[in-house]
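Everything below concerns the one structure shown next.
Apart from one protein chain that is not included, each protein chain of the complex appears where it belongs.
After this line comes subunit A, so read on.
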Amino acid sequence: MKFWDRQDAARAQTRRLLLAFALAVGLLLLGVHLALALAWVLMAWVLPVHLPFPAGFLVTNVGVSLMLVLGGWWIETSNLRGGGPRLARRIGAREARAGVSHAEQRLCNVVDELCIAAQMPRPQVMVMPRADAINAFAAGWDAGDAVVAVTQGALDYLSREELQGMVAHELSHLHEGDTRLNMQLIGMVYGLELIYHFGDTVRDRGGLAWWFGSAIMLAGSAGWLAGRLLKAAVSRQREHLADARAVQWTRSRDGLGQVLRKVMTQRAQGERRRRSLMRDYGGLAHPALQHLLLVQAPDERRWMQRLDSHPPLRERVRAIYGHPMPPLPVRPLPAAPEPAAQREAAPAGALPLAARFDPFARRRQAG
């Protein structure tokens, strides 16, 4: 993978899509005005009296729609500003601690290593103990509340190198500000949605208002759909960027590549036993989380791939390796002995290592 070129391409594509987003908002404002003008003309045509456009028709229409979009965006982004750890806890994640198990020691170490490679501050590390699917997500508004959470499945099935690839992908989302960008886009789409709802409210009054309401709803739904499509397209580009970043930081195609190939296998198995699928994903099916995940949780209503927040797995694997690769079998790692901090008889002379790095383990040791 030519990761520098790939990153440049993904960034350029994101810029184009964001420009398109701004254009879509502009078109929507114009669309609302045109729809209302059309409704006015139709009304004037039906009524027997001569009816000129009221003064300031354009300014009012555009102004009110703009206020709705910006207001909705502001409301939604303030709602989302809750911070990464809070979101992670809401879906059942808990803090990872090096002293708890060998797997968590390894995870904490891997995050520390990659923060050195990425030259960024260490985010909070969390584990989702109830999710058996291989997955991870990053969240947070800025460096202060950034979090990387990994599923139990990832700890159980991924080798050290694979875990590195996965964590590097998530760190890229934090490093490139994708989590913030996505929250902004969610807010914008919500603002576009408000126009539709506004139209719906107006239409409910019946009579002449029905015409105007319908016109606003029409323009609003077109804008909302365009917004969702563009948001998904931006999200897909950021996934490609994060994949390229992961290859750059780990200098290994196999790390992330093998994770995705194992996920392919899990997906194929999941298709066969669909009922247990939702359990495997724990809280990961949460809609506010989809664009933040390593791989999207499977959606029953996969009627429109254009609304997917992630590129297809095969496409990502092909981008990483330069050619298609088959899925890999998913096998649990060999069981590790219990960490010394939790055993009764540690060998004489050696303080358990966890006690040196983890204050909680040290307290346990002392007590």
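Brief remarks follow.
We adopt the following convention: a residue touches a chain if its C-beta (ideal position, glycine included) is under 8 Å from a C-beta of that chain, and two chains touch if they have at least 3 such contacts; residues count from 1.
Here, contacts and distances are computed from a predicted model.
In the listed set "Ferritin", "YCII-related domain-containing protein", "LemA family protein" or "Cbb3-type cytochrome c oxidase subunit", the entry agreeing with the UniProt name of the missing subunit chain is "LemA family protein". Looking at A:Ala35, A:Leu114, A:Ala136 or A:Leu192, the residue that reaches the missing chain in the full complex is A:Leu114.
Summary of contacts with the chain left out: across A:Arg6, A:His33 or A:Arg106, the touching residue is A:Arg106. Remark: the residues of subunit A touching the chain excluded from display are 102, 105-106, 109-110, 112-114, 116-119, 160, 164, 249, 251, 336-340, 343, 346-354, 356.
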